[in-house]
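Missing here is one protein chain; the remaining ones are kept as they sit in the complex.
Note that the chains take the letters A and B in the order they are written out, and that residue 1 is the start of every chain.
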Amino acid sequence: MAVEVFMPKAGMDMQEGTIIQWLKNVGENVEEGEGLLEIETDKVTMEVEAPATGVLLCRYFEDGAVVPVVTTIGYVGEPGEAVPDKPQLAGIVAKTAPSEMVETVEKQKPVLADETNGVKATPYAKKMAVANAIDLNEVPPTGPAGEIKGRDVEREIAKSPLARRIAEDKGIDLSAVTGSGHQNKVMKSDVLAKIAEQETPGVTAVVLNTTPLSGMQKVVGERMVKAHTEIPCVTQNTKVDMTKLLAFRKQINENRENKLTINDFIVKAVAKVLLHDKKVLVSLGDKEIIHHQDVNIGIAVALEEGLIVPVVKNADKKSLEEISETVKSLSAKAKSGGLMVDDYQGSTISISNLGMFGVHSFTPIVNQPNAVIIGICAIEEELALVDNQVENRKKMMISLTYDHRLVNGDVAAKFSLKVRDLLENPMEILL
Amino acid sequence: MPKKEITYANAIKEAISEEMIRDEEVFMMGEDIGIYRGAFGVSGDLVETFGEDRIIDTPISELGFVGCAIGAAVAGMRPIVEIMFSDFMTVCWDMIVNQAPKMRYMFGGKVSVPMVLRTASGGGTGAAAQHSQSLEAMLCHVPGLKVIVPSTPRDAKGLLKSAIRDNNPVIFLEQKLLYRTKGMIEEEEFTIPIGEADIKREGKDCTIITYGRMVQMCLAAAESLEKEGIDVEVIDLRTLLPMDTEAIIKSVIKTRHALVVHEAVKTGGIAGEIIARIADSEAFYYLDAPLKRLASEDVPVPFCPVLEKGILPDEAKIIATVKEMMA
Partner (left out) sequence: MKNGFDVAVIGGGPGGYVAAIKASQLGGSVVLFEKDAVGGTCLNRGCIPTKTYVKTAEYIKHIKYAHSRGIRIDVSQLGVNMVDVVANKNEVVKKLTTGVAGLLDSNQVKVIKGTATLTNDGKVFCDGQSYEAKNIILAGGSKPRVLDIPGIKSQGVLTSDTLLDLEEVPDRLVIIGGGVIGCEFATAFAAFGSEVTIVEFTDQLVKPMGKDIYKYLRKAIKAQGIKTVLNTAVESIERSEAGILVVKTSDQKTIAADKVLVATGRRADLECLGDRKNEIAMDGTFVLVDCEMRTSIPNVFCIGDMNGQMQLAHAASKMGETAAVNAMGGNEEVDLRHVANCLYTLPEAATVGLTEEDAKKEHDIAVGTFSLNANGRALASGETDGFVKVIIEKKYGEILGVQIVAPVAAEMISEAALCMTMEITAHEVAAMVHPHPTYCEAFMEACADALGKCIHLPRK
């Protein structure tokens, strides 16, 4: 059996030796006790004797190599005997590398015990040690494999008994608490501060109560989101002088039992414009723009549980009076929940009126598949120059929102103007 | 909430029945599920209620009828397929691996495969190597599938209903030994979302992550361990794909110890995946002992009951492993 040849440890403080020269070549016969190679320590030069009789099987290091003590540097044995192709290592690597073999050894470096970082500890123990500036080399391990466990580090973290009790009770991770006591001892106040930190909620509004989302509101919401996210929309505000219309309406209503509302006039005016100008009566199909024939005006009606848009069908073919009656009956039905499917389907354009709430202007959301929604705002008193005279005029905003995929700005603006002109000359609404 | 006691098998039957009433596109096919009432009696009298058009007995031809179900699903139906033993999934592996989970992706989302494949898995019944396997890890390696392994009647019912309503192919693994176990469920209709783990027991010292039949075993072990002062948290994954990683990480950060227990064999098992997820997360820094897994030995399930018992995880092994971790 092959016998190792070691770099001898020739003194208590000898760490490594230099091979001056081999006295035998690989394959040469050697006798036990015969000089095999010469080595040099920092103190002496000496001969290493063959440990057995046989042939020199291999030399792991060549002349000039610095080798740690008790490292195997070769083998002596029977010719042809197998020997490891790498030397057995003894802690420190040879410093000079005159032969290829030494290079292989250097690549092995990571295998060696790392003296600075070789503490065996669980990740948690390491984390706590870092957080609390504890040197793991000083921590006695109690793990089953001789490793330092979390509990071992925890023992090293100074903490007052009271702080420990509170932390245990409140489930506070002491590794995350910085101590303010002597040598960073964790005190009650530190744990309380940590608890406060964890309990500090973001600023939240106080919830009065919650009400379930009604089915209708859910649908409205979904449609709003869809319209709002899908449609590149633009709102144009156009100011309308309503002074004449108000006077006109007053005159007409004087002898009527069923009074006509401003909204009726607006619906009629819009219908009248649409009779000749259908450019805004469009919808987006899969691959085409759908041009609508029918002037079906959806009227947004606010309900307790949501919003619904009943439709005044063929508004262009209805008289002002008919429109008034239709709107009245539709909104009554909407409020009593008596609308039929047919009553709120098929709109080609919509109107949303917030005038009664004093709204100055707004951006209504397009009622898909319509391309346009007309927002009607409040009538406000304004001083205006009329024929160089300051007059009190009644002005109203029309907030027209449109789907820019279907309608362009000039088309929308021209439409608004036509509606405005008609409203400003109310007689023509009826003509 | 009024509750009733029900067996695992009947909970599954109830889920199927309710969904078939709710949606006429739902139907079931499989071997001996009609007049024979199912190899494990799950389908029971469903054929009498819904007729042979909706409870369809098939020939012994997994490749054929699973393919058929995929076709029906693509065409808008919601098939439930029963494969008698999960081991036989390998007979129609092409359908399960190459067809069902791939179509949605390969057809650019224009097609979906709302199919549920129910099958009996696991051992402990003396049914030997070809009728006792737990092949969930193989399924979890196939993106496009969802994999569910419920442990209680309640989870089984709630998750099966969600599975039937899901627009993707779902593999629903029912462990044979669970079929006769009982549990409480609501009288009212309920569903349980796919992909949410359930903490079956809260604890602060050690987390056991498990699913299916092993859940009860882990809970029993936790009871014993409590007497020895070890407070174990048991997480029932319920859904393996997609996995509720967050629940695992959160728990392990709390307990600093994690053990995964499953009946499937150890090598290549899902435990490896779970452990990898823990190691690859914030939880790593909180670990105070090596991560452990407890699974069946890497051998075909023996026919001999004594040997079969020997290779399966059991309560004693769980207790011993936890104690070793907490040492």
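As a convention for this text, a residue touches a chain if its C-beta (ideal position, glycine included) is under 8 Å from a C-beta of that chain, and two chains touch if they have at least 3 such contacts.
From a predicted model like this one, the values you see are computed outputs, not experimental measurements.
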Contact list for the unshown chain, restricted to visible chains: A
Listed residues A:V44, A:A145 or A:L162, member touching the removed chain: A:L162
Full-complex contact with the absent chain, from A:A50, A:M187 or A:L354: A:M187
Residues from subunit A at the interface with the omitted partner, ascending: 160-163, 165-166, 169, 187-188
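The rule is short, and it goes like this: only the chains that are shown with their structure count from here on.
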Centre-to-centre distance between subunit B and subunit A (centres being mean Cα positions), rounded to whole Å: 31
Residue ranges of subunit A touching subunit B (in the complex, touch as defined): 122-127, 143-144, 149-151, 171
Complex interface listing, subunit B residues touching subunit A: 204, 256, 284-289, 324, 327
